[in-house]
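One protein chain is absent from this view; the other protein chains keep their places.
The first chain written gets the first letter, and so on, giving A, B and C; residue counts start at 1 in each chain.
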Amino acid sequence: MTKFVSLKDAIAENVFDGDVIALEGFTHLIPYAAGHEIIRQQKKDLTLIRMTPDLIYDQLIGMGCVKKMIFSWGGNPGVGSLRRFRDAYENGWPRPLEIEEHSHAAMANAYEAGAAGLPCAIFRGYLGAGLAEVNPNIRSIECPFTGEKLAAVPSIRPDVTVIHAQKANRNGDVLIEGIVGVQKEAVLAAKRAIVTVEEIVDNFDDVHPNACVLPSWTLKAVVQVRGGAHPSYAKGYYDRDNAFYKAWDPIASERESFQSWMQDNVLNVGPDAFASRVAFTNAEQ
Amino acid sequence: MTKFVSLKDAIAENVFDGDVIALEGFTHLIPYAAGHEIIRQQKKDLTLIRMTPDLIYDQLIGMGCVKKMIFSWGGNPGVGSLRRFRDAYENGWPRPLEIEEHSHAAMANAYEAGAAGLPCAIFRGYLGAGLAEVNPNIRSIECPFTGEKLAAVPSIRPDVTVIHAQKANRNGDVLIEGIVGVQKEAVLAAKRAIVTVEEIVDNFDDVHPNACVLPSWTLKAVVQVRGGAHPSYAKGYYDRDNAFYKAWDPIASERESFQSWMQDNVLNVGPDAFASRVAFTNAEQ
Amino acid sequence: MNYTPTEMMTVAAARAIRNDDVCFVGIGMPSAACNLARLTHAPDVTLIYESGTIGTKPDVLPLSIGDGELCDTAVTTVAVPEMFRYWLQGGRISVGFLGAAQLDKFGNLNTTVVGGDYHHPKVRLPGGGGAPEIATSCGEIFIVMKQSKRGFVENIDFMTSLGHGKTGKEREALGVKTKGPSRLTTDLCIMETDPDTREFVVTSIHPGVTREQIRDNTGWAVRFAEQVVETPAPNEIELGALRALNERTARAHAGQ
Partner (left out) sequence: MNYTPTEMMTVAAARAIRNDDVCFVGIGMPSAACNLARLTHAPDVTLIYESGTIGTKPDVLPLSIGDGELCDTAVTTVAVPEMFRYWLQGGRISVGFLGAAQLDKFGNLNTTVVGGDYHHPKVRLPGGGGAPEIATSCGEIFIVMKQSKRGFVENIDFMTSLGHGKTGKEREALGVKTKGPSRLTTDLCIMETDPDTREFVVTSIHPGVTREQIRDNTGWAVRFAEQVVETPAPNEIELGALRALNERTARAHAGQ
């Protein structure tokens, strides 16, 4: 059953050195606060999975938490490269980084297959694509009816998935709405799941019957962290901080400026700092 | 682009003798009015697909429209057998009926694969099940990563899918809510799709962003038929007519009583008859 | 308190459901048993119906697998492909309920055809629906079924869904990791699966029922456990909740 716990306890009790971990979010609802807590707890040798690793993975990599990254697009959206990712991959700083690279379609299908309890996903993909030649986890099957060759990738089954969502109710059920990405699949594919939320409400009586709701018994921990997706956003709560995404590029470009920023903004503060980083759009917030 | 047309034209322009056709609905939102129009237009040699063929397929079969049925559970829910289906299959009346039988999981996966443009679906299923020995369309593949043997079935790609839904907006987009079954998949898997709806509203501004909406350009025809799911139901409009499901059993048990009922209630009337068969729960109806 | 054999069966089936179970519920007896459990000793049990309704808490029993009441009271309602992929095949269900037209001592079930062969049956039944994958994807399977020689047979006519196979060893042979049928509740007794042979063995007999009656209503040579207990009769709370549920249901359905 879901436990409402502190962010510190949620990470300490569910994330372990060497884990395969997905902090998902497709531009929207990226779990920054939870990522910072992982950094503060100095988790090591993590394998990070995400379709679109952005600044939070740059930060985890730059702080030496990461052994390997599995991804399909690793950049700062609309801005450019992930400087810390490149420094780790190209120069081995602060430690060498392995990568496993897929296409979005492959990752989306692999999460879907993970949620569905299958060992692999099949799809029509990677036709003529270079990745199929360099990634041994891209294979194929033949359709037993038409003979068509279809791409196959292993399903994604993280040890832990961490997501940020809009709301939990008192029972610990979680609502995600708007751009829902692969979060439901990432949670259901994982052995353990942690969710940070903007708000805890009494019930979901006013929610659409087919909304994306994760029942409490599919989750290990639910934590309220207001603003916990900043500089990403939470539909209905606050907008994306595009200025921060742009500002990150010079911060991350040098090792020293990166470390100093992390010291001031991650290591020396706690999750409560997030609420003050966003401008809540909802009057009632 | 979607055309708002009459039910007569929607069926005449999109359903042809010999077509493979899915009238889907999982207890909820079964497109009875559209099925009756197919009977009135005396379509022939149809292959009917549905996970849970119920009375409307019993009626199509009993009226001689059907050559073959692909299904996973063919009964009168909570009541018993489909008498006309059994008469056709066991005795060849009014014409012999072929069947292709699957499990629910297989059909659900096959619709999903059809919507996804794949030639086949794979899943963990039919383990030790007798159907795998009698249905040549149940095959297998081996996972290229784990070696696990997984079941494979051909994807479902109907010529036409017909569904009933709650609402269309003026643009012809369609909203389905509540128990949504496999309707979205059945529509996206088909070459052509027809939707009957309870109501046409100006816009969907008040609809949840992740509600099940089929954009107008995925549909061939949208038709308003109030009560068009009776004796099935439309959440928010009217309840399931359980009494009718029970009453159907004696009607369908004899060929004569069946034919007489069809004459009076289908052949001699039009889609307008449906509105009077239901008790609308919404005051505004 | 007086009670009917059906009430005894429903109550006995309900008692086996645990508060933290996630149940894949079929219509009829399983639905009554699961909701009775929810209304008595297992208030937090999660009930899932294959129509896509997750965590549903119906006030009255549904007549069909997709009644509006199931959606109205659910935590969420998902599409049917998702139900079979993420929730059933995903291994999230602890207990699946099944019934059948025919059952053998290894819990293999037939709901497909009776008599003749598959292609030329004497009686064509509705078919398996979700059963083939429910049987292998759920943590364990509880069967609830009225006992009779016609239904409890030595050899079923068609293997709609796998129990423990023709020899009791087929699950392992096929690499199926779930437990399969572990409990059979009837109107006469409770049978449990022998951990070695995987045959059903009578472990509890309902009050007033004789071993003779059980034998007379079973098409295979019935085995009784060394220790057979008497099933506790339905208590006041159980009967009260069941009857109130049935009354609410009758009233609601009559009103339609």
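Here, a residue touches a chain if its C-beta (ideal position, glycine included) is under 8 Å from a C-beta of that chain, and two chains touch if they have at least 3 such contacts.
Predicted model only: the values in this text are computed from it and were never measured.
Partners of the chain left out, restricted to shown chains and counted across the full complex, are A, B. When the omitted chain is restored, the residue from A:F16, A:Y89 or A:W261 that touches it is A:Y89. Within the full complex, the residue among A:V180, A:A193 or A:I251 touching the omitted chain is A:V180. In the complete assembly, the contact with the undisplayed chain comes from A:W73, out of A:W73, A:F145, A:W261 or A:F280. In the full complex, chain B makes contact with the omitted chain through residues 1, 112, 115-118, 173, 184-185, 188, 204, 209-213, 215, 217-218. By the touch rule set out above, chain A reaches the unshown chain at residues 26-28, 51-52, 71-75, 77-78, 81-82, 85-86, 89-90, 101, 103-105, 108-109, 111-112, 123-131, 134, 148, 178-182, 184-185, 212, 233, 235, 239-243, 245.
FYI, only the chains that are shown with their structure count from here on.
Two chain pairs are in question, B-C and A-C; the one with more C-beta pairs in contact is B-C.
Inter-chain centre distance (chain A to chain C, centres taken as mean C-alpha positions): 40 Å. Here the spacing of chain B and chain C, counted between their Cα centres, is 28 Å.
Under the contact definition stated at the top, the residues of chain B that touch 2 or more other chains are 123-124, 148, 178, 180, 212, 235. Shared contact sites, meaning residues of chain C that touch two or more other chains, fall at 71-72, 77, 85, 89.
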